[in-house]
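Only a single protein chain was left out; the remaining protein chains are all shown in position.
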Amino acid sequence: MDGIGRDRLALRERPIPVPGRHEVLVAVGAVALNHRDKMVIESGRGLPLSFPFTPGSDLAGRIVATGEGVERFAIGDRVISCFTPEWIDGLRAGTARTPVYRTLGGFFAGVLADYVVLPDHWLIAAPATLDDVQASTLPCAALTAWFALVERGRIRAGDTVLIRGTGGVALFALQFAKMHGATAILSCSPEKGDHARALGADQIIDRHRTDELDALYALTGDRGADHIVETVGGAHLGLSAQAAAVGGRIYQIGALDGFDLSSPAMPLMMKDVTIHGIATGHRRAFEDMVRAVERVRMEPVIDSRFPLSGLPDALDRLDTGPFGKIVIEMSDRTNQDGSI
Amino acid sequence: MDGIGRDRLALRERPIPVPGRHEVLVAVGAVALNHRDKMVIESGRGLPLSFPFTPGSDLAGRIVATGEGVERFAIGDRVISCFTPEWIDGLRAGTARTPVYRTLGGFFAGVLADYVVLPDHWLIAAPATLDDVQASTLPCAALTAWFALVERGRIRAGDTVLIRGTGGVALFALQFAKMHGATAILSCSPEKGDHARALGADQIIDRHRTDELDALYALTGDRGADHIVETVGGAHLGLSAQAAAVGGRIYQIGALDGFDLSSPAMPLMMKDVTIHGIATGHRRAFEDMVRAVERVRMEPVIDSRFPLSGLPDALDRLDTGPFGKIVIEMSDRTNQDGSI
Amino acid sequence: MDGIGRDRLALRERPIPVPGRHEVLVAVGAVALNHRDKMVIESGRGLPLSFPFTPGSDLAGRIVATGEGVERFAIGDRVISCFTPEWIDGLRAGTARTPVYRTLGGFFAGVLADYVVLPDHWLIAAPATLDDVQASTLPCAALTAWFALVERGRIRAGDTVLIRGTGGVALFALQFAKMHGATAILSCSPEKGDHARALGADQIIDRHRTDELDALYALTGDRGADHIVETVGGAHLGLSAQAAAVGGRIYQIGALDGFDLSSPAMPLMMKDVTIHGIATGHRRAFEDMVRAVERVRMEPVIDSRFPLSGLPDALDRLDTGPFGKIVIEMSDRTNQDGSI
Partner (left out) sequence: MDGIGRDRLALRERPIPVPGRHEVLVAVGAVALNHRDKMVIESGRGLPLSFPFTPGSDLAGRIVATGEGVERFAIGDRVISCFTPEWIDGLRAGTARTPVYRTLGGFFAGVLADYVVLPDHWLIAAPATLDDVQASTLPCAALTAWFALVERGRIRAGDTVLIRGTGGVALFALQFAKMHGATAILSCSPEKGDHARALGADQIIDRHRTDELDALYALTGDRGADHIVETVGGAHLGLSAQAAAVGGRIYQIGALDGFDLSSPAMPLMMKDVTIHGIATGHRRAFEDMVRAVERVRMEPVIDSRFPLSGLPDALDRLDTGPFGKIVIEMSDRTNQDGSI
């Protein structure tokens, strides 16, 4: 942990804070990591942070105290956090000049701590079918995939989805595609192929092939993909434009290849293609997603679990191409000492 | 007329053709020109054309004979042509690999002729409020603007529309924006400003300013544009991404600056921006548009009218920055000789 | 004022209340009346009210004090109230068993008072183009018409709108239809016809004719209405189903003829008709509407203005078929005594 350094992190807040009006105290059970957390911890990512800082956005835990006026939750309720907590439904905030991207563990203090106090409406009920480690994976990567494919893209059975890579968003996109009866084609490293197939992938394209597009055309009888989960960005957007079916949708989500997108215009125009810029989603969609996860008993893919003391190793693991989410599992304080 | 040359054009078909089953004979009253027509006439534009060839896609005329089984029209009906005549409603044809762009005067023989025979479902009723010269301007440029703003963009009163330039699509976009109670901001040459204001433009941004974006932010109180009619393409797409309001829509229509689009990813993602690839529209939207044009008595802007013999001058005029459509007005054959 | 009686109303709250955290104090300039207000005042309308009670939901006024943490407004800002203030955007609250309809002047205390304290997010900026009396008409009737035609119905130029009556929602529906380039047909008493035409109505159908449907068919060339603002309810829904164009939309808004709707099934099914239940709308749509009202400089229709002391007469006027909104204009306290 270069950059900010462990000593600049506030992970074990003591004394335990007291929730104010419309706030709750959450005993954190697990926190799933995202690449952004590593960037924030190492370099601050250009955010206006004050230190010591608590990183982390994706929390599962239990309500252990409630402030005045809290009606959404009671003590004992299991909850997960909203990544962009002020975005409730419909249109997000912001202007053309100044987008608003106020997230947990970025603009707001994060959740990688034993206890956190949060406004009650920044949390939603955790799915009853998942434990804390599993549930903690949902707030960022899963919601992003859901918001693209389901909320914006209105995916339906029989659609074909092209997914790039096997990162967090990609694997959730695969699971949500299958949940809706769609056909999922993954463009990924061949050594990840077996895992992806076991998770439901219908077809694997070797991402190192130079003829990815031909492979997609062959797999779809030239029809192309109705949905493309574009996590690579850069010039890959152009590849996605060519891969898109008539009326297809491209979700611009990630930019591993760079934040400067490029694409030929003609495939977009001739095929009525739509590109959706996606940056997670709102709370109503998050609640919809959790209901779906619970009802179909979907299980997120966990790559590895670390105790809080293993945070440096967990952050290193982020860069090694994990298959599934990396989760920090907080120790069970309640059982150990009989109280919070 | 270099390139193909006048002798390779079939404009005065004789004998007058006879309509077959489900076909009609149209006495052409006027044909509006598009840049594409010039490219087709001069170079063939890479299309698999056979010569002599009839160019032109945008026709207004009158039914003078009907073939067997024609129910859509009767002799005497005034009609206009559908630019992509096989696209009736909903999803267009084509595959990811092979988009279908079968247009009049491109894939199909065109309409710049005294008489043309066409399938009856390739035509729709002309608006009763417009003469042939006016009505001939609607099939390509107007439908493109309508399909973007109304069919895809569902423009509403109070929205802000940023329109680039004063080309055919741009002026129709301006008129349709005003028709729906929206605010129209044109980025154009200042010498076109007065004409644009007279047509309803609420604000003019000098396209040569280096701070176009600042000007837009200032005009909208930073809110940005809900709809951006992107007729320039190239790196301008990135400018449009920055100009877009939260939840805004960019219509990728033209590529004067090149067919290789580029844009930063972050404004698209942080502001939930949608990019729609647009290439004209379907017949149902065309009929909707004509009903609107008729009911609000909208009048297309005519830059200039030429007789058929003035075709070379008309094609030259296309390159000189006209303000409005350039139309070839066919001579009135019926009155001259008492018959078709 | 039978029923509750004037003595049970709290209209001149003294001492002036002090805004708490995230609250503002509003000096009320005008309050527009709705039929509901009369019912609440006279009978309580079955609501769980405590007395003395402040009725009224539709306020225009000025911020005169702000509590801690208020960022949305500053002292001096002109504001109008949100009718269902907790509904911000997207899906409204409630369950199948228990709809949530928590409105100002119904579930919540109302605004018909010299001063009111409200949470800051229950207000939006008033349109700069309207005075208080005009602006006060917008929160309920106007938003209902907008939410139906624009937010749900996505009305467009060239559409035909059938509007029943000349009540508050009906007249706003007429104005919004014209604002979007649509054709408005009013079914109303013939003596209201001239006023309605002056406001933009394209056609008037005498509501007392027994052949209303034939009249509509004749006016539309059998095509019917794309949008029907159904404010009568009861068996009129069936008439609306027959009046609807293919793909048409009926907005079930009012129930003057009774809350038991009935309709034949076949026209709904054969014509792909959609019925939308409408009960005002959310804040985001309200802000959209106000922006539109401001930009196109739309002026609400005011039937009559009364001072607060004229409340009984104003309530009587509600039942006499006014043309436009009835507004209580509060006296200008600031000017009179040099302070709030």
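Letters are used for the chains, namely A, B and C, taken in the order the chains are written, and counting of residues starts over at 1 for each.
Quick note on the criterion: contacts are C-beta pairs under 8 Å (C-beta built on N, C-alpha and C of every residue); 3 or more make two chains touch, one makes a residue touch a chain.
Keep in mind that this is a model prediction, so the values were computed, not measured.
**Q** Quick one: say which of A:His180, A:Arg249, A:Arg283 or A:Lys325 touches the chain that got left out.
**A** A:His180
**Q** Among A:Gly158, A:Pro190 or A:Pro312, single out the residue that touches the unshown chain.
**A** A:Gly158
**Q** Extract the touching residues of subunit C with respect to the undisplayed chain.
**A** 91-101, 216-217, 220-225, 233, 242-248, 252-253, 255, 259-279
**Q** Against the chain that's been left off, what residues of subunit B make contact? List them.
**A** Missing-chain contacts on subunit B: residues 88-91, 282, 284.
**Q** Which subunit A residues touch the hidden chain?
**A** 150, 154-158, 176, 179-181, 183, 288-289, 291-296
Here is the rule we go by: only the chains that are shown with their structure count from here on.
**Q** Count the C-beta pairs in contact for every pair of chains, then give the pair with the highest total.
**A** Ranked by C-beta contact count, first place goes to A-B.
**Q** In subunit C, which residues are in touch with two or more of the other chains?
**A** none
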